[in-house]
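Mind having a look at this structure? Questions to follow.
On to chain A.
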Amino acid sequence: MTAPIYEVRNISKKYGAVTALDDVTMQLYPGEVVGLVGDNGAGKSTLVKCLSGVHQPTSGTILLEGQERHWKSPHEALEQGIETLYQDSGLAPHLSVAANVFLGREETVPGILGKMGFLAQKKMDVEAHQELDRVGIAVPQSNRSVSQLSGGQRQAVAIGRAVAWAKKVIILDEPTNHLGARQAGEVLQIIKTAREQGLGVIFISHTLPHVMEVTDRIVVLRLGKVVKDAPTSEFTVETLLGTITGLITD
Partner candidate 1 sequence: MSVTASAAPSKLKSFVSNQQFILFLVLLGMIGIFTAFNRIFFSVGVAGNVLADWGPLVLVALAETFVIVSGGIDLSVGSVCTLSGVVGAFAIRALTESGMAPYLTLFIGALVCIGVGCIAGVINTLLINYAKLVPFIATLVTLGAAAGLALVFTGGGPIAGGPSQAIQLSVPWLGPISTPIIIVIVICFICWAFLHKSRFGRHTYSLGSNPFATRAAGISIAKQTAKIYILSGALAGAAGMFFYLRLGSGAPSSGLGLELYAIAAVVIGGASLSGGSGRITGTVLGALILTTVTSGLIIVGVDPNWKQVVVAILIAAAVTIQGLRRSEGKAS
Partner candidate 2 sequence: MFGLSNMKRSTAGLVAVAGATSLLLAACSSSDTTASESSNAAGGACQGKTIAFVMGAVADPFFNAMKVGAQEEATAQGATLVWQGDKEYSAATQIPVLDQVLATNPSGLVLIPTDPVALQAGFEKAVAAGIPSALVDTKVNDISKAVTFITGDNTDGGTKAADAIATAIGYEDGKTYKVVVGLTSKTATTNVARLEGFQKAIAANYPGITIEDIAYSESNSAKANTNVNNWLTKYPDLSGIFAIDGTNATGAAAALQAKGLTGKVALVGYDAYPDNVKLITDGVFTALIAQDPAAEAKQAIQSICTTIGGGTVTTKEVVIPNVVLDKNTSAADLTKYTYVA
């Protein structure tokens, strides 16, 4: 088996007297989708924030491709190829699809105007279209404003954006929330496309059938600790639920 692409070893996170994460260890391999599940308050959000560079763990180490990392900001993690789609952070609705895809990574025209920050808009429109297409999202017009899209379409663009930019790891926090069955199915399809491209995917969700459908392995958090880390094939929806709620223990 290859080496993990992203890994946390024995990390803990304390907020004052409260321990949100307690000695958590997990690995993510390239071309793998890991489901991260747990009840509310189990520590999923805290773990995601540590993985994406928003928070620094109180103790423990984070390794990207075997190298120890101390993220000072989400921007730093982003630059190293870790894309995070936060729950509800979404897109800028007033901007076009292309502007959202390239947000924070705008391409400028060549020459002095480019140095002043003037944008190569047509180029970005074309490239956004191609990139979304590559990850399985067909956008007829990438210069349309996101506010004109439906909720499902927006989520597709948001995930497409994350997948298109992710070089190594993609973290998706509740990407199928508020989506209808057909749209959720399409989102899961995009996740599978990302896996085929060799990305490591962390998929956080409350919707257990989605987790069962798309993941290769499931990490269950409970009260800040990893209580189970096993291939998806070892779970059924019932045993997974039992593990999350603490009714089933090994």
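As a selection rule, all candidates are chains of the complex that A comes from, given by their letters.
Points worth noting:
One rule holds for everything that comes next: a contact is a pair of C-beta atoms (placed from the backbone, for glycine too) under 8 Å apart; a residue touches a chain by one contact, two chains touch by 3 or more; residues count from 1.
This is a predicted model, so every value here is computed, not measured.
Note on chain A: across the options 1 or 2, its touching candidate in this complex is 1. Of all residues in chain A, those touching candidate 1 in their complex are 74-75, 78-79, 84, 86, 88-95, 97, 99-100, 103-106, 108, 116-119, 121, 132, 136-141, 144, 147-149, 153, 156-157, 183, 186-187, 189-190.
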